[in-house]
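Missing here: one protein chain of the complex. Every other protein chain is in place.
Chain naming follows the written order as A, B and C, and within any one chain the residues start at number 1.
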Amino acid sequence: MLEIKCPYCGKRSQNEFSYGGDATIKRPQLGEEISTEDWDNFVYYRDNPRGKHSELWHHVSGCRQWFKVSRDTATHEIFDTCKMNEDFNV
Amino acid sequence: MQKYSVFSLVKNAFTNHENWEVAWKDPEPKKEYDVIIVGGGGHGLATAYYLAKEHGITNVAILEKGWIGGGNVGRNTTILRSNYMFDSNAHFYEFGMKLWETLSQELNYNVMYSPRGIINLAHSDAQMNAYARRGNSMRLNGIDAILLGRDDLKKMIPFADFSETCRFPIHGGLMQPRGGTARHDAVAWGYARQADSMGVDIIQNCEVTGFDVNNGKIEGVQTSRGNIKTKKVGLCVAGSTTLLADMLNMRLPIEAHVLQACVSEPVKPLLHNVVTFGAGHFYCSQSDKGEMVMGGDLDGYNSYAQRGNMPMIQHVLTGGLAVFPNFSRLKMLRTWGGIMDMSMDGSPIIDKTHIEGVYLNCGWCYGGFKATPSSGFVFAHTIAQDQVHELNSDFNLERFHTGKIIDEKGVGPKPWIG
Amino acid sequence: MSNSFRTTNSTGLINKDKKINFTFNGTIYHGYEGDTLASALIANGVHLVGRSFKYHRPRGFLGVGVEEPNAMVQLHDGNKSEPNIIATEVELVEGLKAKSQNCWPSVQFDIGEINNVLNRFFPAGFYYKTFMWPKSFWMKIYEPFIRKAAGMGKAPLLPDPDRYEHNYEHCDVLVVGSGPSGLASALAAAKNGARVILAEDKPNFGGSLLTDEVTIGNMSGKEWASDTISQLKSMPNVILKKRSQVFGYYDHNMTVMIERVSDHIENPSKYTPRQRLHYIRAGEVIVSTGSIERPISFGNNDRPGIVLASAAKEYMKVYETLVGKKPIIFTNNDTAYSTALEFIKNDIEPIIVDTRDSSNGELVKEVQQKGISIKFNSGIADTKGHLKINSAIIGKLDSSKESFISEETVECDCICMSGGWTPTVHLSSQAGNKLKFNDDIDAFVPDKKRQKETAIGAANGSFTLNQSLAEGFQVGFDLSNKFTDQNNPTNSPNSNEPSYEKHEKLWCMPLPSGKKPKRFIDFQNDVAVSDVELAIREGFRSIEHVKRYTTLGMAGDQGKTSNLNGLQYVSKIEKKIVPEVGHTTFRPPYTPVTIGAIVGREVGNHYLPTRKSPIHTWHEENNAVFVAAGLWQRPRYYPMGSEDMNSAVNREAANVRKNVGICDVTTLGKIDIKGPDAPEFLNRVYTNAWLKLPVGKARYGVMLREDGMVFDDGTTSRLSENHFHMTTTTAQAANVLSHLEYYLQVVWPDLDVNVLSTTEQWSGIAVAGPKSRDLLSKLFPDVDMSNEGLPFMGLVDSSIDGIKARIYRISFSGELAYEVNVESNYGLYTWKKIMEVGQSFDIQPYGTEALSTLRIEMGHVAGAELDGRTIPFDVGLNSMVSQKKDFIGKRSLSKDAFTESDRQTIVGLVPLDKKTKIPEGSHIIEDNSAVAPIPKLGHVSSSCWSVEYNNPFSIAIIKDGKNKIGKNLYAVSPLKDISIPVEVVSSHYVDPEGSRVRS
Partner (left out) sequence: MEQAQNLSPLHFDHKLGLFGDHENKENLLKISEIKDLSIIQIAKFKKSSIEIENVTINQLNLPTESLKVSHNQETRVLWTGPDTWLIISKKIDLKDEIYKSIRDEDFAITDISQSRAVLQISGVNAKNVLKKGSPINFNENIFKPNNCANTTYNGINILIDYLDDQPFCFNLYALRSFGGSFYHSITDSSLEYGYEGI
């Protein structure tokens, strides 16, 4: 069971969270003219590294905040977590 | 190649089994091959076998980073089925079922194909209807499927919880009688042995570290054991697909996730079918050794670790006890995890790529094992003919742009859900 | 026979004053408090316990704890029956019943032993090579035959009557194992102020200190252990757990421990759990799990009576039990001599066989001083004795130690063997530690740690007491210093122990001349040296291949005594050093864990929580049949008298169309949306326009996923300028809230909107039917219920008997309808009140089935149509899609496949005979005489009996649906052998103009 440091609540166990996938995806602007390829990249294509991965988690049984986690997908080590409007320190 | 049979077994017994030949050789890589298959798992080995057998292409190397059969073909729950709703999946997997039926004889290796029937339990009318939609689709596609009532199930799995008051009373189920299991290691070894006998080089402990691509064409592969030339490369590396695709600058609609499974200690035969409890994310069969082989859901976050975490094991077994309360006093003996190449619509990708001579076989999600023969067959065709086979024509990359996605579960592009 | 194999001393840990009776294979025996089933059986001279898996060879005890591969029994009867229990781990309780397994008709005479006679035909992997012809025989003959032989014990067939509980713990330092290093580290960490948990698998703390003749400070090892435990017990920052096995080491220093709480208690309270699973999140984990003795492979080394030397010693010292009275000690190292000395102490002279040329170790000398001669440079070649060993063939080894020069037969009743020691590195390995091979001890030890895990003592390859204690005190102090600022180190006391000479690198004896007996490596799975040789001969050279081909290390003991010997043998054949051969992966669990314990209390009716509306008890009292809607329990229908479901549903639905019905819709998701940007947010979330919705009005909305598929629908109302009340479907309520939070926090953080679920704050009561207005007028006399006063999609606040109520004029049934919301405490009261006042309007409650009927007739879509695979166009919601604004998922709708004109779209179906109900899940085809594969036009998503027209009606989603209206097709369900000619009609079957809802 992972232990995830919610930037608002501190360290909590995985069962309080739900996963939100690749945090590097940027949704295109509303009303923006966008190619099908760019749009599909947004909808279907993800970063999938072996190693450091920026991802979203939702503290769904806690403060209900979405936040960012930098985690190693091979070892599951969490390097850092931060609020949506912050950047990782490591 | 030695022929395996009861006679050869008896004969060798009298010479203390000292005259058995190696099942496959351990060659040094050659300088050049007509086709290189990356990945010595079930799909890679099957592809090489069908390249040789169906297309006469025998100057083939399989490059395996570790030892053959060490990936998902050696770490799954051995289930075979073709109980799919959508035509593209149904026809592809049904073709595979037909190959499974004669695979032991074809490979002269007993893969223990065991059509013991796979049952999807339903717990409400709504679920029965959803299964009926799938089952009817199967039947219209010429695939076996039957509906089971509560009483049928009572006879088949009498120890399941049939009380009216339990949390999810068993209502009925959908069964594919020809679905079942096979001995997973034997599949890899059987394909390896035949491919080897036809001239395919199985090269273990050989990691691909790069690709030589020139003017949009593949020219060779860089490996931990030197550079090897080739004009065609087939990627069959399941969970590691993205890592190799990165070397080719290909971005794919795939995420790596870990799926765990576990077995109980061996007990005398009790469960004669494969039973899935969809509502509880649990499925189970009993192996020929007597172990209850149980699996469930993804751990729920991207992972390349061939091991998982405890919450999912607890979740799966909790679902298990909801159906089979008598399993409570059995003991969990062993757990393991495999890396799933989760595609964004839950269906596979078997296609050419934008690089000439590079072919892609991935996106198997939870279900790659049962696809081993059909995947190898159509992928060999795609590589040999440089065009897709009818059976994999819908499993293209283009579908994520056209919208012709094949989403059996309807959950959308979030592989960690459901 | 009655405890004739007890020692005469009483220095052990059993209580000879308390006799305990138990039954094994129907015979009643007795043992004493403190015995295990194993020690009690051995004390009674019983060594034959079970049969091996493949060859059904007679098997006894090899070990004394979790390492035991052979002595598996079936415990108890009936619903408490439990298979595959190793007798060494079972504490004796009065009335315990055990029996042998995997044998028939009895463990003494087992028909299955024919496999042993024929074992030359069943080498490793034989089944891959045969049973293929004729093809049909596999399923009919071969596999049933193989399956019949499968398994060891028998699974119970009844639900488990026992309780299992969970516990979540957090501590600074978890110490696993209470031998000398574990005790030392726990004491040092605890004295330094850290929160410590000390876990010991056995019923007694102390580990090797309970059996080793050592002194620590001025105490014996055993006394020091007990003194240390007393100290730890008195400290509030320490939790001591015995009978507790840490079996798994997972990510982020989460370990999982199983505690046997009441198996050893004769009559535990029914509320005491049988076992407790502890999830322990530790700041640091100290792995002081000790080591396990290794067997030696020699001919027929599996007979009952052949035990590990350390086990024999522990049986004597802890359980006051002799494994035999004519022992042979067979060793490649010095430690087994302590077993010899223990026999000597009990006036038994062992024969000692040592593979080495000589040894000057202290214990060896001590044995020699007692006048015992040692057969150096010798090994055991073979053994005899069918159900129990009766003699051994001892051979003199040649200088290469590859063959025997001479052989002699020696009578014996047990062999105590020692091949040296293997550190128990499982937990370190599970934690991600890449192990390294230590040549000095010929075993793997932990190397570079990946988590906060530190192995000490024997688990770390430190086989001397001095070193173990020093490591323990140091590591315990160092690690605890991370959590406290007391900086209070504890010094390691002086200790004394005998010195040992080095072991010999020899774990497999040559074959005796002229014979080829099986030399076993993995006892439980019957894997012999010849199997490993065969695997390698056939090219299965990787250790993982050897393991899978031979099943070495895959049995219940997971190779605790066999893995390293297997590796050594592979390395010998392959002429590679062991680290190059590598090791197989250690995975949880370390020992098999009861599934019930992993699951805990979430069993039976509490498998998942159940959600109930405040009106639930009324439904129960009024005969409702419930249906699960996610976790919710909803009334499906309310049968009257002997009504079946169909007639009840038709009656309920017809009553809505004719009079008025009442339905509990509390389960619909409700989300309070507030803030200056709330209208803009809704405008982005929903496909239709929201900016201009007037205050006091509701609007139907559809939301998509980004891939263009319909995600959810519902009615949302504007309560004030910046305050909306959203409703969602029951199924998607939680997902919609997360979805909204995602967009507000991740995608558009500039929007100032607050969302909060208020599902539970309100009871929702739908009142539907032509008489609903009159009924509501009576209930709410102050409200103008006229079409002008409260028009369709209007809402009004009012009250009923002093309770605040909000009335929405919305409809799912397609009738004139209202939804009354009151605060949940008053839900039941309000419902009853409406029922009471409604009597004069012929009100009846209706459940989800009638609700379905009503919405299907009207062509309203629900979950069956919005199945995650349909875009708005497919389900007739295109008019809901704004062309003017952008919204979530809009861009996807312009994909090629989504704009094809012949997409599958929603239609209605009526059977031509107007009688045959079309089963949901049927498919639509054109040609009824086609053979498979038959092209499908689409499927039937929802079916009902139309109470309006009194004939069946269905909704289907079929290819080019709009243009098929008026055509005749077939709805087929091959599963039910049904083919129904149908006419395609509009999905809006009743009141397509929607005049009723506006009436």
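One rule holds for everything that comes next: a contact is a pair of C-beta atoms (placed from the backbone, for glycine too) under 8 Å apart; a residue touches a chain by one contact, two chains touch by 3 or more.
As the structure is a computational prediction, the values presented were derived from the model and not from experiment.
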item: Visible chains in contact with the missing one; value: A, C
item: Chain not shown: contacting residue from C:68, C:293, C:334 or C:602; value: C:602
item: Hidden-chain contact residue, picked from the options C:95, C:217, C:676 or C:981; value: C:676
item: Selected from C:166, C:885 or C:988 as touching the chain missing from the view; value: C:166
item: Touching the absent chain when the full complex is considered, from C:625, C:689, C:803 or C:835; value: C:803
item: Hidden partner chain, residues of chain A it touches; value: 1, 8-13, 15-16, 60-65
item: Residues of chain C in contact with the chain not shown; value: 165-171, 195, 269, 271-273, 279, 281, 600-602, 606, 608-614, 617, 631-632, 666-667, 672, 674-676, 752, 754, 756, 758-761, 800-803, 823-830, 833
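Everything below uses one rule, namely that only the chains that are shown with their structure count from here on.
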item: Whole-Å gap separating chain A and chain B, where each centre is the average of the chain's CA atoms; value: 30
item: Centre-of-Cα separation between chain C and chain B, whole angstrom; value: 22
item: Chain B, residues touching no fewer than two other chains; value: 309-310, 401, 413
item: In chain C, residues with contacts to at least two other chains; value: 250-251, 254, 279, 706-707, 892, 895
item: Contact footprint of chain A on chain B as seen in their complex; value: 240, 242-243, 251-256, 300-305, 309-311, 344, 400-401, 413-414, 416
item: Footprint of chain B on chain A - complex, ascending; value: 1-2, 14-15, 18-19, 21-22, 36-37, 40-41, 43-46, 48-50, 53, 55, 71, 73-76
item: In the complex with chain C, residue positions of chain B that touch it; value: 4-6, 8-10, 13-14, 16-18, 20-26, 66-67, 69-70, 74, 87, 91, 102, 104-105, 108-110, 112-115, 123-126, 128-137, 139-142, 145-147, 158-159, 161, 165-168, 174, 183, 185-186, 189-190, 204, 264-270, 280, 286-290, 306-307, 309-310, 313-314, 317-322, 325-336, 401-405, 407, 409-413
